[in-house]
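See below for the structure under consideration.
What follows is chain A.
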Amino acid sequence: MRIAITALVAVGGIVLALVSALLLAAPLGGAPFDESFSNPRLVYAPTLAVIGVALVFSAAIVYELMPRIGDD
Partner candidate 1 sequence: MAASRFLFGPLTTLGAAEESDSGDHTGTVDEWVPTTCWIGKQDCGMLAHRIDGRVVKLEGHPSHPRNMGTLCPKGVGQITALYDPNRVMTPLIRTNGKGVKGEFRAAGWDEALSLVAEKMNAAREDDPRKLIWQKGRSKAKSFYDKAFVNASGATKLHHGAYCSDAGYRACEYTVGPHGVLHPDFRNTDYVLAWGWNITAGGGNKTCWLTWNQQLIEARARGVKVVVVDPRVRAAGAYADKWLPIKPGTDLALALALCNLVIGQDTLDRDYLRKYSNAGYLVQEDGKFLRIDDVEQVWDETTGGPMPHDADGVTPALEGEFTVGDQTVRPGFQVFKEHVAGYTAEWAAETCGLNADDIREVAADLGSKASIGSIRSFDGVDVPHRPVSIMTYHVSQQELGFQQVRAQVMLMMLLGAMGASGGTMVDWTWKVHKNYAGLDDIEITDTPNIYLNKSKFYPINSNNSSIVAQVMNDPEAFGVDYVPEVAILHMVNPLSSFLSEEDLVEAYKKFKFVAVIDPWISRTADMFADVILPAATLEKYEGPPSGTDQYTDAVALRVPIQEPLGQSRGDIQIYLDLCEAAGILFGEGGYLDEVNKALKLSDEYALPLDRKPTEREIFDNWSKDQGIDEGVSFFEREGVLVKGPVSATKRYGYAMDEPFGGAIHRLYGESLQGYQEEMKKLGVSENYWKHYTALPTWQKPIMDTSPAEYDLYLVSYKMIEFKQGRATQSPLLAELAPKQRLDINPETARARGLEDGDAVLVESQNAVTGFTRQLKTVVHITSSIRPDTVAMPHHYGEIARSPVTEGQGPTPNVLFFTGEGYTANTGDQSFHVKVRVEKA
Partner candidate 2 sequence: MATSTQTQSPLLPYGVGRFGAGWGVVFLLFLVLLAVGLYGYSRQLIEGEGVTGLRDVGTMGGAPWGLYIAFELWFVGIGFGAMMLVAAARLAHIDLLKPLVRTMCVIALATLFIGGWSIIVDLGQPVRAVVNIIKYARPMSPFFGTFTIGLVAAFAATLVYLFLDGRRDAAILARRPSRWSWLHRLAASGYTDTEVEKHRRRRSSALLAGALLVVAIVAASTSGFVFGIQQGRPGWFGALQAPGFVVLAMLTGTAATVIVAASLRSGLGEKEALGSRVFTLLNTVMLVASLVYIYFIVVEIITSSYSSSLADQRVTDALLTGEYAWMFWLSAALFIVGAALSIFRATASRSSIWLVVVAAIAIIIGALLKRYLLVVPPLTTGRLLPYADGSYSPTWVEYAVVGGLISLGVLFFMIFMKLFPILGLNDREENV
């Protein structure tokens, strides 16, 4: 259970970071030919990416600090 929740937080963080950086933020790659390259597809997507990254590491805190739930 502890491991599952930890993994969930970590994977969630990675997914959030990747999705927001690659899909929600401003487009990557190529010669930028129009205005859309300058705007994130979702405003504050970079914040989400940062939160995602932070989540990955806080998974460790979750893992170590989560109150005993009864699995061990």
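Going forward, contacts are C-beta pairs under 8 Å (C-beta built on N, C-alpha and C of every residue); 3 or more make two chains touch, one makes a residue touch a chain; residues count from 1.
Here is how the candidates were picked: all candidates are chains of the complex that A comes from, given by their letters.
Being a predicted model, the structure only gives us computed values, none of them experimental.
By the touch criterion defined above, chain A in this complex contacts candidate 2 out of 1 or 2. Within the complex formed with candidate 2, the chain A residues making contact are 21-22, 25-29, 37-40, 43-44, 46-47, 49-50, 53-54, 56-58, 60-61, 63-65, 72.
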